[in-house]
Structure formats: structure tokens, C-alpha cells
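Missing here: one protein chain of the complex. Every other protein chain is in place.
The block that comes next holds subunit A.
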Amino acid sequence: MRTNLLTTRVLRVGHAEQDVVFRATGEVDLNTGAELDAELAELAAQPGVTGVVCDLTGVGFFGSVGLTVLLAACDRGRFVVVAGPGTAAHRTLQVSGVLEALPVVDTVADGLLALAR
């Protein structure tokens, strides 16, 4: 089900093989979790996408359903989450303990650097 609760955008997709930035804004909850999962799966399956920097800085609410989505995305390939301290996603990652299980950085620049390493 598509809702107006979550908006996503893919940046820096060119023709060459490269890492892309996936930016989500809005709310990740029981209504939008499946939508986020489907979009990340679709992105990972695109030819030429070598890695994904998932920017959750603009997500104002991040429920536990999002944790499953991020862990699944991490299993699909090279994946870094941008969720600095103070963001909703950071709090949920921290409280659940998933912060230690995923590569989480503070900025998109750090995310791209992490993938380049």
C-alpha cells in the first residue's frame, strides 16, 4: 500500500557502476515499512548499483518495523545507514541494539566514504 507518510528519492544514479544515495523522509511505521523494503530491494537489484547509502536523517518517526527492513537491505549487498545522534532512526537503532549490527554513520559523505573503503 502506498501512503503519503513516506517519501523516497534516489540520488546520484548514473550509467556507470556506482554507489547511490537513497534518501527517505517522513515516517517509517507499520504502514510504510513494506514500502521502504520494496524500494530498497528494487534499488539493490538495479544493474550498476554497487552500494547504497540510506539516508534516514529526514525520517521523523522510525518504528521497529524499519529495523527488519534495514537488516534485510544489509543482507542484499553493500549498505550503509546515515542516522546521526538525535535522529529518530538513531534512537530506534540504539535502543534495539541494532546500532552495533549495522554500519551507521552521521553524514552522507561519511556513508560514501565508508562504501569506498
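Just so we're on the same page, contacts are C-beta pairs under 8 Å (C-beta built on N, C-alpha and C of every residue); 3 or more make two chains touch, one makes a residue touch a chain; residues count from 1.
Here is the rule we go by: contacts and distances are computed from a predicted model.
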item: Hidden subunit of the complex - UniProt protein name among "Serine phosphatase RsbU, regulator of sigma subunit", "Amino acid/amide ABC transporter membrane protein 1 (HAAT family)", "Putative aldouronate transport system permease protein" or "1,2-phenylacetyl-CoA epoxidase, subunit E"; value: "Serine phosphatase RsbU, regulator of sigma subunit"
item: Interface with the unshown chain - residue positions in subunit A; value: 5, 27, 29-31, 33, 61, 63-65, 67-68, 71, 88, 91-92, 94-97
